[in-house]
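Heads up, one of the protein chains got dropped from this complex, but the rest are sitting where they should.
Chain lettering (A, B and C) follows the sequence in which the chains are written, and residue indices restart at 1 in each chain.
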Amino acid sequence: MDAIRLISLSPLLIVAATSVAVLLAIAIRRNHAVAFGLTLAGLAASFCSTFFTPPSQVTQLLLIDRYALFFMGLLTAASFSITLSAYGYLAAREGNKEEFYVLLLVATLGAMALAASGHFASLFLGIEILSVALYGLIAYLRERPLPLEAGIKYLVLAGSSSAFLAFGIALVYADLGALDFAKVAQLLAAQRSMNLELLLPGTVLILTGIGFKLALAPFHMWTPDVYEGAPTPVTAFVATVSKGGMFALLLRYFSQSGANRFPRLLLVLSIIAIASMLAGNLLALFSSNVKRILAYSSIAHMGYLLVALEASSRLGTNAVAFYLVAYFAMTLGAFGVVTVLSSAQRDADQLDDYRGLFWRRPVLALVFTAMLLSLAGIPLTAGFLAKFYIVAAGVASQAWLLILILVITSTIGLFYYLRVVTALYQQPVSDVQVPEPLPRRAPGLSLVLAVLTVLLVWFGVYPTPLLRMIQSAISSIL
Amino acid sequence: MLRLLWLVPAIPFASALTLATMRLPRKAVAWIATCSIAASSVISLLVSIQFLTNPPSTGACIQVLWKWFDVDGLRPEIALYLDPLSIIMMVVVAFVSFLIHLYATEFMRGDDGYGRFFAYMNLFVACMLTLVLANNLLLLYLGWEGVGLCSYLLIGFWYRDAENGRAGRKAFIVTRVGDTAMVIGLFLLFRQLGTLNIQELMRRAASEWHAGSVVATAAALLLLGGAVGKSAQLPLQTWLPDAMAGPTPVSALIHAATMVTAGVYLIARLHVLYALAPQAQFAVIVVGAATLLMGGLSALTQHDLKRVLAYSTISQVGYMFLALGVGAWPAAIFHFMTHAFFKALLFLGAGIVIESLNGEHDIFHMGGLRKPLPVAFWTFLVAGCSLAGLPLITAGAFSKGWILWGAYSAANGSVWLWASALAGVFLTSLYTFRMIFLVFFGEQRTQVAHRPGHAMHIPCIILAFLSIAGGYIKSPFAHFLSPVLSWSPGAMQGVSFSETVSEGITALIFLLGLYSAYIFFLRRRDYAAALASSSTGRVLHRFWFSDWAMDWLYDRLFVRPVVWAAKTGKDDAIDGFYTGVARLNELTWRGMSRTQSGRLRWYVAGIAAGSIVLIAVVMFL
Amino acid sequence: MILVWLLVVLLGGGVLAGLFARLHPLLSRSIALVAVIVDLVLALILAVCDFGAAHAVGSRWLEEVNWSWIPQSGIQFHLGLDGLSLLLVLLTLFLGMVAVLISWSDITTAVGFYHFHLLLILGGILGVLLSLDLFLFYFSWELMLVPMYFLISIWGRERRTYAAIQFFLFTQLSGLLMLIAILALYFAHHQATGIYTFEYQDLLGTQLSPHMAMWIMLGFFAAFAVKLPVFPFHTWLPDACAEASTATNLVLTSLMAATAAYAMVRFLLPLFPDAARAIAPVIIVLAIIGILYSAVLAFSQTDLMRLIAYASIGHLGFVLLGIFSGSPLALQGAVMTVLAHGVSIGALFLIAGALEKRLHSREIETMGGLWDTMPRLGGVALFFALAALGLPGLGDFIGEFLILIGTYQVHIAAAAVAACGVLAATFYALRFVQYAFQGSNLHSWRLPDLNLREATVLGALMIALLWLGLYPQPVFRTLAQTASHAQAFWR
Partner (left out) sequence: MTAVPMADGLILGAALFALGLAGLLLRRNLLFLLISIEIMLNGAGVAFVTAGSRWGRPDGQVMFLFILAAAAAEVAVGLALLLRFYHRRQTLDADSLNRMRG
């Protein structure tokens, strides 16, 4: 392995090294601030390195191309902001805090590996690294009942879905004899007589594994419970980094392997997309738990993304990438607000916690409003353009049914976002118990929220630079 | 001088605006209101004199004030058109208005809505003058709706009583039914002839349509709808009797002298069109003849002094329609003029009577007022005679005689029309003297509480003079109108008796009516009572009293269904659909959230089932 | 460039008004007022200056701005102003000024936030009226929703949340359908020419199969129909009007409807002339049903705001009729009705608001005999009720008359039935006046009459309406060029 390849791996290596460094730091002396600082530094370095890293293929397993670097940058940036928001959150809670960062770094590493993976083996490994770290993260506050319950649920379900994935890969491998995406693509393109009885169920099983991670219906049922139970920064991580890495992989696999050659697979994807849009939006309608609402909404968002994915055109890929960026910004922002409002005893997940927030903390309420409206796809926010591109991709591929369902369900979805927004602006009722805000002001988190809001509006009004980046990134997989 | 024409409607407009926007003391209100109408009538007289002494070569003069709008071929102007017909209308309207305003300054003295009253009245005069002077049908329509509005406002002037408001709304809505027909008529004319300018329309109609063409008939009939509504003719006459809820000067001005004759003016103005549409003209005849008889019969049964006069107005306007229908155009306009004088006077007299009796309206509670109210009695008597057609002396006799003769001898006349008009004369005479005998003769039943002052007497005296003198200008009148509305008596063949014979017979019938009234309502009231209480009499009485039950019919046919629809539809049935959709979503949510049971093994089952179903899809679909 | 300033002043004013409210609410109000007035003056300058220029040059747009925005997708920041948009911009700013003025004492909570949203909506409306890029148009179209949602849901009445969400859902769904249509057009154009663009002028001549054109047209129509609103998509409006504050109602009915009507004239007819012609009979029937239905419902309402809302729906039915009748007369009448309706219905909402402020009730059953105690308000209410029932001499009449006479040229029966709608308007207008102001003062109300601010605002609206009714020629002159363009596409 030559030096260039090693340098190419630097984003991954930096994150991995940081996790080791944090471990060592803990071994020397437990200090929350040190662990936090190391993590931030590592993630920042990794983020910066994505801009300077020369694209190259590192073994069959990892493809460090512009596409991968783009998503690695996105993932590290997201982890960075999650780290910032987690600091204050953890500081107010019991138990050792430092290992949290180790787990976070490892999970990020797994997601990054997914973004760069061009091979089923790295896919499987990435998922496992991500999952195992996530079990720990979700159940990190192990003295509390909800995180523990969520952790066990996630463990069992993710474990079984990994088994589905592994079995699926095995079937595909049995049929094609290749694990490398490029090879798979070649074989599929070669129109070699294929044993569809193995290939198609195998692909569906792979989709099951991926769909589980992405919380696509009908593999979505864990989502609200895990979102609710996990500590809020971890929820944000599950919603963004974990899904982002996974979707980056799916997009790459889908556009490289030429799986869209099979109308039946497209049909399956359509069914999944429709089911996700319907389930996500309908389940959230009258829920009174904000974290669960966001969970359901993420199901729907993944459904929207599939619509663009299915278009499988440059436009569709573009739309997916743009949507993911916007989705990251708004989801992180939304969970950031939840984090800010959470007390040491419990997370601010009840709708009642938000009633009249505008009259108590107007800026925070405005930020949350911006995030929610962006999730709903309203202009001046990135979410609007993101949805616009999704619809554009759908229209371009003339997937009228999908688009129609998207439109209808996103209107239904608007209802629950508005329920939350309405609660924010309700005139305060004195006898409602509101949780104490964090004891210490969280400057880091405020900064994150401010930056995210600015980004949200910036991408919503002038997305041209971002689009340019995305175009150069996706050109490497098309 | 002719250039001052625009001031004729403008001055009342301005004063209406002043009165509406400013709070002024009563004196100032009275002065402004009356003087503005006085100024307007003086200017109209000056303009007319100028017109008479120095007639324009085209026979009419047009004053364009400004271009209203110009859209795709529709270019109405705010322009005034002066020709003999509009001169007569203008002068009569302005002058009668002036007198009634003068009367009202005293009549309304105790009312707290003094300023408002005169603002409405001035606005009315302005609109009425606009109506008669309008150069195009759209401007005419503006005036037309404007007078309808003022009528509504003034009927409901005493707004505290909800009944008055109801009467006002009824008047507005019923006349608007006609107006809707009229406006559709305008659409038709514009579509076919491409303009709304009246003169241009008439020229094009005459050149492009042949007599009896369907379009011409349709247009004429639609416009007739408007005329029928405004002029309270069958079948839209029901609003007028209720309109008597307004103050008496209003009834005199709007519901007797001026506005209700707007329909007559409209048809006379568009007579070229009606000449092209014999069927429509026949409809005018039918409307006129039927209304004059029905109105007369209803007037015979009323107890309320003002309602008697209201039905009398309906009946008299029916005469005018009859004249229009048969083609005796100037006769209609002449009757309009004399009717304006005597009917206004009758109302003013009635106002004095009612006010002097503290608002008593029932003629059966009156009586013997001859002595306490001499001026009112004599002027009322003059006007009544004029209405009933006392021959040789009164103006009404001349105008009505002309119409009768026209009904027989004019182009569309027939002996049957003449006979029915003659029956009308009998009825008119009968109800008029019934009223006079009951009110002024016999024993006094109610004490006179109040005696009128000069401001109320002077208009009555002037109008009484005009109710007599107006008749003697018949031939100059006909001559003056002839360039616009020509009339050639005796042009018909087969006339078997002369105008003199007709007049003689009319006079006899008048006397018969007078005598019957004398018998039934002065000498032997028990005869009348016996007649009314006989079984047929009772039915007929009730039938006529209730205006031929048309109110009842309309209530069942139109009012109730609309109110019913409104009541049942209040909550917007369409909304139910959307509520249903929302409810469906909620139910779906309820069902689906059951799947989120929190149970681990159920979730695993979900994943497994999903996966299996999808495999089934790829394998077997 | 002045077009950009129009937007910048409004949006900047909105932000400033939002920020400075912390210092003093009055400051926020003043900033908002000044911003709107400055904009109004700018627009008037445009109206005065450009009028001659356009005739001299003969160009399609009086003013134009075309900047690159998102070149990757062929999206331009393209604004343009012609006679039609100029008129509606003036209406928007005039009523915007009225809205700020009537909120002066009505709004006491979160003043800055309120004015921010109010000005944001006005900015969105101007964006809709000025956009010549379909993406920008859609962007502005959607931009109007959020502030409107807030205006209803924060400063509304008891059931405001319900009304606000209902409003948002209706408009959002229909808006997304339009988005699909816009994109379908965009791709169809790309297929035909190989160019990705949202540019209005370029998309005008796009070749579409009749089938496709119909569907795309329907997508556009859905958005406009909900916003206008067209029967049977109207039910959100009465609910919203019943719950929103006075100024909000003004914007909601007068201005939102104006944008919908504008969009039909600007986009729907020229882009899909054949499809529009094909579906016109259906839409005309809807318009007429709407006119009659809303008249009956307005007649039955006891809540003043709902009554006016249904009245508004009726008038907008005429607008729809005028737009789709295919007659140039009716089309210009429709624009006229939009202007007059904006003023007259807006004024009626003001009156209802003034009544509510005094009586703390909008039920006309609690009223009666108010003329005794508030003669001026009564007179003004009468004036605008008469405008609503189409009294000649006032703006509404001109519009409705032109619509009907124009429609009559094409569809005789439609015009005749719609004329009955004018008659039906009489019922509710008079009922309103009767129940509120006439009759006896059963509840012995003793209330203050109009104050100076209210009287000034209402007086200005009255003058505007009289001007539109008696000398509308300037309006039609401004409109002439646009109208001839619209006709060219229609024929």
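Definition applied: a contact is a pair of C-beta atoms (placed from the backbone, for glycine too) under 8 Å apart; a residue touches a chain by one contact, two chains touch by 3 or more.
Treat the numbers as computed from the prediction; the structure is a model and nothing was measured.
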Chains in view that touch the one left out, judged over the entire complex: A, B
Residue of A:G42, A:G73, A:G88 or A:G136 in touch with the missing chain, whole complex considered: A:G136
Hidden-chain contact residue, picked from the options A:L23, A:A121 or A:L366: A:A121
Hidden partner chain, touching residue among A:A166, A:A182 or A:M469: A:A166
Where the missing chain touches chain A, by residue: 120-121, 124-125, 128, 131-132, 135-136, 139, 142, 145-146, 148-153, 155-156, 159-160, 162-164, 166-167, 169-171, 173-174, 177, 179, 198, 224-225, 228-229, 287, 289, 292
Hidden partner chain, residues of chain B it touches: 593, 596-601, 604-605, 608
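We adopt the following convention: only the chains that are shown with their structure count from here on.
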Higher-contact pair (C-beta pairs counted), B-C versus A-B: B-C
Distance from the mean Cα position of chain C to that of chain A, given in whole angstrom: 42
Distance from chain C to chain B - Cα centre to Cα centre, in angstrom: 38
Junction residues of chain B - those touching two or more other chains: none
Chain A: positions in contact with at least two other chains: 415
Contacting residues of chain A [partner chain B, same complex]: 152-153, 156-157, 160-161, 164, 197, 200-201, 203-205, 207-208, 211-212, 217-219, 221-222, 224-225, 262, 264-265, 267-268, 271-272, 279, 282-283, 285-287, 412, 415
Interface residues, chain C side, partner chain A - complex: 69-73, 109-110, 113, 135, 139-140, 142-143, 145-146, 149-150, 153-154, 161, 164-165, 168-169, 172-173, 176-177, 179-180, 183-184, 186-187
Chain C-touching residues of chain B, taken from the complex the two chains share: 20, 66-74, 78, 116, 138, 141-142, 144-146, 149, 152-153, 156, 159-162, 165-166, 169, 172-173, 176-177, 179-180, 183-184, 186-188, 190-191, 562, 565-567, 569-570, 572, 574-575, 577-578
